[in-house]
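One protein chain omitted, others in place.
Up next is chain A:
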Amino acid sequence: MAINELLRDKDITWLKSGGTDSDVVIASRIRLARNLRGEPFPNRADFNQLAKVLVATDGVLPELEKSMGMPFDRVDVERLSTVQREVLIEKQLITENLVKNPQHRAAYVSDDRCISIMVNEEDHLRIQCWAPGLNLDLPMSTASTLDDLIESKLDIAFDEKMGYLTSCPTNLGTGLRASVLLHLPGLVFTRNVGSIINISPQLGLAVRAVYGDAKEPVGCLFQIANQLTLGFSEEELIENLKSAVTEIVAHERRARKALALYRKEQLEDEVWRAYGTLAYARLLSEKETMELLSKVRLGIDLKLISEVTADCYADILTVSRKSYLQNLAENANMSKKEIDRLRARKTRQALLDHRVSAEEHP
């Protein structure tokens, strides 16, 4: 079982830098909610019915692997330990909802980790696809291909007027949730992020801080997603999100430019202090790591730091998470200090791994 690799792996392809607008947009995600006709939705299904759904979807898995041209890991949630479940949640491959009642819950995760299909989450099927940077079209077309393939084998619950039928009426219609992960240090430092959060509902979008809360976002990471799913086509929903993101990206760049212009010395000092702490600290808490990491990323994107590549960001984001470290140490009962120590060690290692060598960096 390749599950160990899935857990210990620190390469999350879709977190890698290099996509479109990757100085601001970390990643793009598409999620489709689908249900099988004939069985009640997971919240109302008994074990027998859930098992039936899982057997049916397991039957389609070989086809999915064939059409995507790579193997998928089949993750049986019931057989995972609590820490293992937490690691997969940290990596966003599964959700808390899926592990709440682990019986007959599973996920199919593609070899490149850019596709995860959850079975018996809130809906029978949750197809999730990711891509690095601002790129909603690629994951949308992948998700749609997977959806077509599943639909050709299994009867999907669909209504002429209401569209794809989902467990929660907020997903009804397209069952689509398109979201974008944004790194907005400029807007956070210039205190402009609040206005974006306030305006977004008027555009049918929802913005939330990924870590911490809206008043005190940690790591300046935000997710923006469509709120409406019914009454618009998939293209319209995605287009609406894209245009809002493009606008936010422009605002963020303007804010960074202003910071670099008017507060150059302080900014330079701050990003280098952050780099220094990450590179030499012996104890790092999760919160501190995320805050420093955000500054280092800003430093790299503004070309103030050229000692490491932007890819260290994805690595540290993954290896600094609590459950990831606990799983790595094979010890679910580590003290906070032990975790902080291991986190600091892994962070230093990640920075070394992504150092720009002397020849490339004069």
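As a convention for this text, a contact is a pair of C-beta atoms (placed from the backbone, for glycine too) under 8 Å apart; a residue touches a chain by one contact, two chains touch by 3 or more; residues count from 1.
The rule is short, and it goes like this: contacts and distances are computed from a predicted model.
Chain not shown in the complex: UniProt lists it as "UVR domain-containing protein", one of "TonB-dependent receptor", "Ni/Fe hydrogenase subunit gamma", "UVR domain-containing protein" or "ABC-type antimicrobial peptide transport system, permease component". Checked against the full complex, the one of A:S144, A:T190, A:T309 or A:N331 touching the unshown chain is A:S144.
Among A:G18, A:P62, A:P201 or A:G231, only A:G231 touches the chain left out of the display.
Checked against the full complex, the one of A:I3, A:L61, A:I89 or A:A310 touching the unshown chain is A:I89.
Even with one chain removed from view, chain A keeps its contact list with that chain: residues 35, 37-41, 43-44, 89-90, 96-97, 122, 144, 147-148, 151-152, 155-170, 172-174, 176, 208, 211-213, 218, 228-234, 236-237, 285-287, 321-322, 336.
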